[in-house]
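Note that this complex is displayed minus one protein chain, with the remaining chains in position.
Entry: chain A
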Amino acid sequence: MSLELTGVTVEFGRADARATVFEGLEATFAPGRMTALVGPSGSGKSTLLAVAGALLRPTAGQVLLDGEDLAALSDARRASARRERIGYMFQSGNLLSGLAAADQLLAAVYIGGGRPRAHRSRAEEALTRVGLGHRLRHRPEQLSGGERQRVALARALFLSPKLLLIDEPTAAVNRSQAGELAALLAERTHQDDCVTVVATHDPAVAEAADRIVDMTALTAGAAPSARPGR
């Protein structure tokens, strides 16, 4: 499984109010490697994740996930790709309101057509791995911002996706927790041989990455790897 973006352009708006996020972007992400996308706010990190995650259809270009162009797929097949091959953690947690932490993970199983109840103990283990073993029955409104992020991260990892797209995983956690989460991401990337792309401002995450890509340089057409990571 590899991810390759070829000549990808993303524009928002129409005619006179058109804004180009990036144009003709080229990037390749190899399996078993965790890439940290760094760069200032507004540089297009989240947009790149959305394009790679089949959430946003690019204006032009190809998004090849294991050779299949996600940009050219129908809405239904793009949903299927998100469900079956992509784990996504959004910038702000984005949990389902009213559902307990364990049920957030089981919802992903349900969406995939599996039997959630058969995965409950695994879900509880996954939450324990991100330090939330004591919050299994807590609903989003009973969790702190950092805890919500960790639930969302556990959910993204839960079904062992081949493409892991993580947007600011440590924005609401303390330094020690950030280091632990970054290490967990790196470990899962290597263990599952998945493609992991993490948009981050956090040096701890960048430090744990196998490769660091400066988004500003990338969109300017420079070499994608500004400097090697760990």
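Everything below uses one rule, namely that contacts are C-beta pairs under 8 Å (C-beta built on N, C-alpha and C of every residue); 3 or more make two chains touch, one makes a residue touch a chain; residues count from 1.
Criterion: contacts and distances are computed from a predicted model.
Enquirer: Out of "tRNA N6-adenosine threonylcarbamoyltransferase", "ABC transporter substrate-binding protein", "Alginate export domain-containing protein" or "Cytochrome c class I", what name does the UniProt record list for the absent chain?
Expert: According to UniProt, the chain not displayed is called "ABC transporter substrate-binding protein".
Enquirer: Decide which residue listed in A:82, A:135, A:150 or A:211 touches the omitted chain of the complex.
Expert: A:82
Enquirer: Among A:70, A:95, A:151 or A:218, choose the residue that contacts the chain missing from this document, as touch is defined above.
Expert: Of these options, the touching residue for the absent chain is A:95.
Enquirer: May I ask which residue of A:8, A:34 or A:56 touches the chain that does not appear here?
Expert: Counting the whole complex, the residue in contact with the absent chain is A:56.
Enquirer: Which candidate, A:106, A:130, A:181 or A:212, sits in contact with the chain we can't see?
Expert: A:106
Enquirer: Which parts of chain A are in contact with the chain that was left out?
Expert: Where chain A meets the chain not shown: residues 46-47, 50, 55-56, 75-76, 79-84, 86, 88, 90-99, 103, 106-108, 110-112, 116-117, 139-140.
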